[in-house]
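Okay, here's the structure, questions in a sec.
Note that this complex is displayed minus one protein chain, with the remaining chains in position.
Then we have subunit A:
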Amino acid sequence: MLPALRRCRPGPVPLPALAAALGPGPAPGLSPVPGLCPGWSPRAVPVRGRKTRHDPPSKSKAGRVKLPPPVDPEELLVVQERYRQYRLVLGALRAEFRAEVLQKKQEERLAAQDSVQELEEHRRLMAWNDEENARQQARREERARREEEEQKRRKLEVAEKQARKMKAFLEEKEKEVLQLQEEAKNFITPENLEARIEECLDNPQNYNFAIDKDGRIVKRTVLS
């Protein structure tokens, strides 16, 4: 804003004359004098003269105190007030236009849909959708229930089978144990060892047999 103010301050030279005097642009090397030059120019060139930015300022600038540009307080207030009003008006206008455009769009959209029939159809379709959903739900539940039953049945079966197998196994083992107990009565112990040996030597066993092509078996053979 201050640059704008700077431009507004009454200067000694009117701008067009200055522009004509200066030609197409300010001469390079000419530092812009405040108030005598246009504040902007299309061909502004950074002008430092001889020194770069890294060189220290000279002794002649030792006591230089840079002051901000002087501002007229009344003028400032006036200008601020004017700007405030201006911006208020512009903002309002913009809002107005925006609302208008939005309104137009809405109306167009509403006009495009035949509202009553659209609503009707919408309701009908929604109802149909709900029905479908309900149907699918019912089917799903049915399926889930059936599968659960199936699962339970299978589990039961498996358990039963296991139980049966276990029982059969135990029975087998029981039988075996009993059989062994029976046979154990005939085992040879240190006490009946001698008797058994005598008995064994007295009764030679002969497993040989003769058989002919007609299938007749003869168990009594000569032991040589």
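Brief remarks on what is shown
Definition applied: a residue touches a chain if its C-beta (ideal position, glycine included) is under 8 Å from a C-beta of that chain, and two chains touch if they have at least 3 such contacts; residues count from 1.
As a convention for this text, contacts and distances are computed from a predicted model.
Note on the omitted subunit: UniProt lists it as "Small ribosomal subunit protein bS6m", one of the names in "CCT-beta", "EF-hand domain-containing protein", "Small ribosomal subunit protein bS6m" or "Mediator of RNA polymerase II transcription subunit 18".
Considering A:67, A:111 or A:201, the position touching the chain not shown turns out to be A:201 (whole complex). Contact with the chain that does not appear here is found for just one residue of A:42, A:190 or A:215, A:190. Taking the complete complex into account, residues 183, 186-188, 190, 193-194, 196-198, 200-201, 203-207, 223-224 of subunit A touch the chain not shown.
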